[in-house]
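Report on one structure; see the data block that follows.
Shown here: the complex without one of its protein chains, the others still in place.
Let's look at subunit A:
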């Protein structure tokens, strides 16, 4: 079909066409960037913690009684828990992945290192009792776990006494890019720590920093039982619901001078820590759906108007021998050209918007596939929106042309 007449008729009253293209361009910029942000968030939320997530249950234990031998009570709790059906392991820790709160230490190459060069990174440090590695279900790639006699009692800042450390592979590779970290020494709190083990993955308790930061973590063989502790239990996934339900009652039976709360599965911890990302997702999806609906209906409205205005023109063409399908094709092609022009402008706008977001909000560069997919989506919407008005145009009777002449 000849494109030239379409151009001419569009140019004769360009306002409608300009408005449709502008709308498509803006929608394209917003939708493609929104989809891109959604993809970013979905990826962020899907990052693995390094734990077998469906097997982990955690709870906060807060003692308020005086003169409690915390370590002895912890021992009794663990003995009890290990006898429960399905329980594979249990221990205490200051924190665990997804916990939101915990302890971070700067790790240095030497005792007197300062600044970026000597102490380039910080890592989440999990201080845990015996069996923490196994309770968290971490995959040990190299080296070994701490031995029971290596676990030191100490608390906050108590890294001072420990001399051993287990690191996540990401952390080990950062300090020793050659991959020969095992057996090497790093300094935590100015004291030497020998790397005795490397686990495949161990996520930080804080996940909202950079992707790199979230992978920086290590274990220290230091744990001192005091009024606050976090219990971690690893159990067969089908045993978790019953355990969760009875945990508070059972532990209070062993000692009721404490509060057992925040009994969470990893899924619940995920929901909590990623609540804002989840909300952003929902909002962006709503925005995309509404935008697409509005753009679709707006296009349909404007095409109907064009059709209504050109009744006589259509009638004349029909009278001169144009088939229904020619009229349908004409309007679809016209809309395709207008939307196409809008999409071209929209690609530029989408990239400009992404540039702005990169500069102001540290968003990465948008993949062109997101823009391309949005172009396809919007062209499809535009074509379907103009299909029914165009179909109506094609049913205009040739007699219309004769009526008002």
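Heads up, the rule we're going with is that a contact is a pair of C-beta atoms (placed from the backbone, for glycine too) under 8 Å apart; a residue touches a chain by one contact, two chains touch by 3 or more; residues count from 1.
Methods note: contacts and distances are computed from a predicted model.
Missing chain, UniProt protein name: "FtsX-like permease family protein", from among "FtsX-like permease family protein", "Multicomponent K+:H+ antiporter subunit E", "ABC transporter ATP-binding protein" or "Transcriptional regulator".
When the whole complex is considered, the residue among A:72, A:148, A:294 or A:380 that touches the unshown chain is A:294. When the full complex is taken into account, the listed residue touching the unshown chain is A:305, out of A:7, A:305 or A:388. Within the complete assembly, residues 15-16, 19-20, 22-23, 26-27, 29-30, 33-34, 37, 60, 62-66, 114-115, 154-158, 160, 189-191, 224, 226-228, 257-259, 261, 275-276, 278-280, 282-284, 286-287, 290-291, 294-295, 297-298, 301-302, 304-305, 308-309, 357, 360-362, 404 of subunit A touch the chain that is not shown.
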